[in-house]
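Only one protein chain is missing from this complex, and each of the others stays in its spot.
Letters A and B mark the chains as written, and numbering starts fresh at 1 in each.
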Amino acid sequence: MLLDIDSLTVRYRASGGDGDPVRALTDASLTIEHGETDGLLGESGSGKTTLARALVGLLDDAGEVVRGHAWLDAVPPAWADPDGTPRAAVIADDAYPVRADGATDLLALPDEHRRDLRWAEIALVPQRAMGALDPAYTVGAQIREAVRRHDADADAGRRARDALARLGLSATRVDHHPHELSGGERQRAVLAMALACDPALIVADEPTTGLDAVTRDRLLDDLASLDAAVLLVSHDLAALAETATRLAVLHDGRVVETGPTAAVLGAPTNPHTAALRDAWRVGGGAWD
Amino acid sequence: MTGRAADCDASTASSRTHRALRRFLTNPLALVGTAVLGVVTCCALAPGVVAPHDPEWVAYVGTSDGRLTLAQSRSLPHPPAFGDPFFAPLGTTASGHGVLTELVYGARTALLVGLAAALLSSLVGVPLGLCSGYYGGWVDGVIQRVVDVLYGVPFLPFVIVLVAIRGASTTTIVLAIAATAWLNNCVVVRGTTLSIVRRTYVDAARAAGLPAHRIVARHVLPDVLPVAAVLLVQDAATAILAHATLAYLGLADVTTASWGVLLQQAQATGHVFDAPWWLLPPGLAIASLVAAFYYVGHAVEDVTDTD
Partner (left out) sequence: MLGPFFRRAAEVGLPVDRVVCVTRFGAAYLVRRLAVAYATLLVIMTLLFVLLRAMPGSFVSAMTTPGMTTAQIARLEAAWGVHDPLWVQYGRFLLNYQTGQFGWSPTMHAPVADVLARRLPRTLVLFGAALLACYVVGPLAGMVLGWYRDARGGTLALAVSLFVYATPVFWVAWLLVWLFDHRLGWLPSAHMVTQFPTFALSPLPVALDFLRHLALPLLSVAAVGWVGATLLVRPAMHDAMRSDYVDLARAKGLRERTILFKHAGRNALVPVTTSAALALAFLVDGAIVTETVFSWPGMGQLIVTAVLDRDYPLAQAAFFLVAVVVVVVRLCLDVAYTYLDPRISFGGRD
């Protein structure tokens, strides 16, 4: 198992300090296998982005993880041997969240080590990634920066060009600034940047928003064909139906349904899932 | 419908002001700045009450017409003395005047110069900026070209030349400072006005045929006033610093008590480095007053920005 999320509960403190905190996620549990393409479906406000950001420790200041675990099949480089196995000392240490089988609880890691795992093992591609490239640097420079951060010995330039090529962007894009690329190209560039460090899991938050149909389809195909596991977080049922093998449905902060995509959409046990599916069907959707 | 919209606007405006005021009163910079301004204003309004002596007071002889003995005048400038042989908490200058007394009486000039120059440059710059932003077109073009060109005039050299020609009176200095400071007011107010005017409800008001001054008063001014206030405060700060600098260069009115002249006298009599009680207080006073203006301006900016 690549990622095992267990009873994750997140709440947001109300602004101004007064008022009760808002529960954004309650006892959310989810598993992801290596190489699988999974979907996390939910309407806006259901807690999908909260879950994605909580995993990598990027909740904003008002958010806090109340309880839960997120066991990722990877060990922070500081505590791992070159081949990735955890050192005996860290397994024995009860205070440090590494298990004997080499899984680490992302939520209990100190910030410094969690930062080492970001992008290298679990890459969150945030919402609005199209606008998330730094306007002051070239696309290539930003990809190389990510590579060098996690693997000082790698040939960053080659990895950057290869990653761009994987997503159908020409090598010339390496020297272009973000404003010289179209929206769809920028989205693909960010995805390429995620690939460049060869993570085990890519969490893509609403990657298809704002894309035209052709670019969207292409992006979904690229995501599905990756070796890495993908967690596709979206309200776009059509995208998930086409791409995800397994689907989890989030409603009001709770996971209300999980299972293979066909089963969840074909025979939903939960009224919310059914409602979402019916709305999509009315719009002409089908998943086979 | 216009009436209701206007009421809505008015109520949100006053509640906005209320919130802004509350935030201002809890802002530490605002509090420190206002406190310092308060102290300086007290000194300016009632120097006789605050200062330990009259401005004519001279060490050893007080306000009488006596002369100093050789030994006494040799002891000037005198370090701080608290009763023996006289009371001067910050010591005296080379001519025997109490530094603290001079400091208190100089507050009036500092405030006057600052506020006068600031008001003048605002009175010129803000309306021009409003016109430039509101009417656009050739009005904007002309005003902007003029501003663009005048920006190239270097401030201090201009003031130096002007003062040298017309003589070193406080009025001239205030006029000279205002003559270059209004440019910034105009440009910033124009920018704010432009961003407001572009909003659709202003278009709607114009299309409805409302006269320009009503549109400006109702829609534009509430957002421009805080910006103008910040600029006013910054202009005052700049003016006070400029006046002090001119005094140092020997281009200020030496007959009026001011902090800059106090420092210049220290230099003219060659006591800059051996009378720290003379050197430090006026400099600190200038810095404190100017910083107070900066603090208040910053606080106003902070408080209105987050709206």
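Assume a residue touches a chain if its C-beta (ideal position, glycine included) is under 8 Å from a C-beta of that chain, and two chains touch if they have at least 3 such contacts.
In this text the structure is predicted, and so the values were computed from the model without any measurement.
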item	value
Of B:Val50, B:Leu150 or B:Val254, the one touching the omitted chain in the full complex	B:Leu150
Interface with the undisplayed chain - residues on chain B	28-29, 32, 145, 148-158, 160-162, 164-165, 184, 237, 241, 244-245, 248-250, 260, 263, 272-273, 279, 283, 286-291, 293-295, 298
Sites on chain A contacted by the missing partner chain, in the whole complex	56, 58, 115-120, 123-126, 128-129, 131-137, 145-146, 149-150, 177, 179, 190, 193
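To be clear about the criterion, only the chains that are shown with their structure count from here on.
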item	value
Euclidean distance of C-alpha centroids - chain A vs chain B, Å	55
